[in-house]
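Just one protein chain is left out here, and the rest sit where they should.
Moving on to chain A:
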């Protein structure tokens, strides 16, 4: 990535994409002639690992990279916007570093997408014919948007230095890039939405309304969920990159910069993750309202165990985040004053974590089943949504408090009402926790409709109100505050950086497992209730097998990411900062 002009960069991007698409169509044509005709049911079999596992790995890898290249531009452009308004060079550098990351990742995304593009029509021709029949025009729109997006992306990246005096326009180009990204996301979510919660077709799969086939139950909730998750994931990868660069940094200056970059990325990641439970809940509600059977299967049936796994993993992510924030108090002048609160936050996190991961249906030995019955009288109560939602909200509140403590730890309020402010803060924290707990207990006594539609949203609402109130209060209280010293960026133990890497690895694995669940919710259907899967793979694999596949693709993903990081560092060494020409 030596210095390249805008025109050259743009041409390079378009050629790259065209070559990859050309290769795909050429392969499709050649393979279509060379391979034996599909079976009567319309399938070809991928050698050794079977078609399903192959497509599973490629699709998930493509999704991981796509999540990254769609998520990172959102905050890269936000950073550039802030750097422009505040004339802050450091923010501009971080925005550029993020852009460097996602621009390079586009190539890998497109390459893996090419593999998927070849694999699906070759291995599942009948299914793809059906998808083209129903949603064909969206596919052509997808190609157009992809071209426009790549051009905008390359233009945005390669014009970075050239347009440094015209930041407003450059930020607007970044905005356009994000609009393209959102359109791509909406198109692909429409495909998945149709497969899982189909509409607009007859029982035999004849198209009745294309718009209805696009606007399915799952479409918008899935798109919102993916949009937020992409930012969380993209920021997480950026945090891992910063953590890696911190660990291998040779100068204090680099260490300080990458420490700050890791912190910023991690906070963006966690900030957006606060929205995920609520948005996920919305998605769940839509699935239930489409088909209760599917909802039961996903929540209480075969896939119930994955929610326990999800709880374990998200609990671990939150522990890592809190750990990172608590350890960060070491670098804040005055941070030691707040260590005394850490133990209370830790106990809250631990209790919330314990409730969250308590399974509803427990794996029992014969002896245990005889003594306990179907549900444990205490654990059974902790395993249901009333308890889970309460635990989730309280652990997130504790995480926000860790963040708030970190932010205020090097400041001393000088306003006359500081004592009152502190009391008010305590009141908000304790008050909101008590309200969430009361609502949680009351949730046991009402019908599921009241719990799902009224009480749970109120719990999340109380949480958001509390953090907004704390945010405003702190902003007022610490306005013009006495600064005890600037954060000592770079003065962090290496283990804190492994926490950042741990967050992203856990998140990637979790994405894989949840993807397996979303896809498995269709059971033996390609398109639920419309087009049956009659291939030899038309059965749900065991969770153990799914975990192995997910683990392997997580390793492949991070190996490719490692290559990307290595490539960036090598090119930086070769040509200074590398990338766009000034």
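The rule is simple: a residue touches a chain if its C-beta (ideal position, glycine included) is under 8 Å from a C-beta of that chain, and two chains touch if they have at least 3 such contacts; residues count from 1.
The criterion applied here is as follows: contacts and distances are computed from a predicted model.
A.B. asks: Missing chain's UniProt protein name, "Lipid kinase", "YCII-related domain-containing protein", "ABC transporter ATP-binding protein" or "Cytochrome C"?
C.D. replies: Of the names offered in "Lipid kinase", "YCII-related domain-containing protein", "ABC transporter ATP-binding protein" or "Cytochrome C", the absent chain's UniProt record gives "Cytochrome C".
A.B. asks: Given the contact definition stated above, which residue among A:27, A:142 or A:346 touches the chain not shown here?
C.D. replies: Final answer for the missing-chain contact: A:346.
A.B. asks: Out of A:312, A:458 or A:473, point to the residue that touches the absent chain in the complete complex.
C.D. replies: For the chain that is not drawn, the touching residue is A:312.
A.B. asks: Using the touch definition from the top, which of A:361, A:519, A:534 or A:547 touches the missing chain?
C.D. replies: Missing-chain contact among the listed residues: A:361.
A.B. asks: In the complete complex, the non-displayed chain touches which residues of chain A?
C.D. replies: 288-289, 291-294, 296-297, 300-302, 304-305, 312, 315-316, 319-320, 323, 326-327, 329-330, 339, 342-343, 346, 349-350, 353-354, 357-381, 383-384, 386, 444, 447-449, 453, 493, 495, 523, 529, 540
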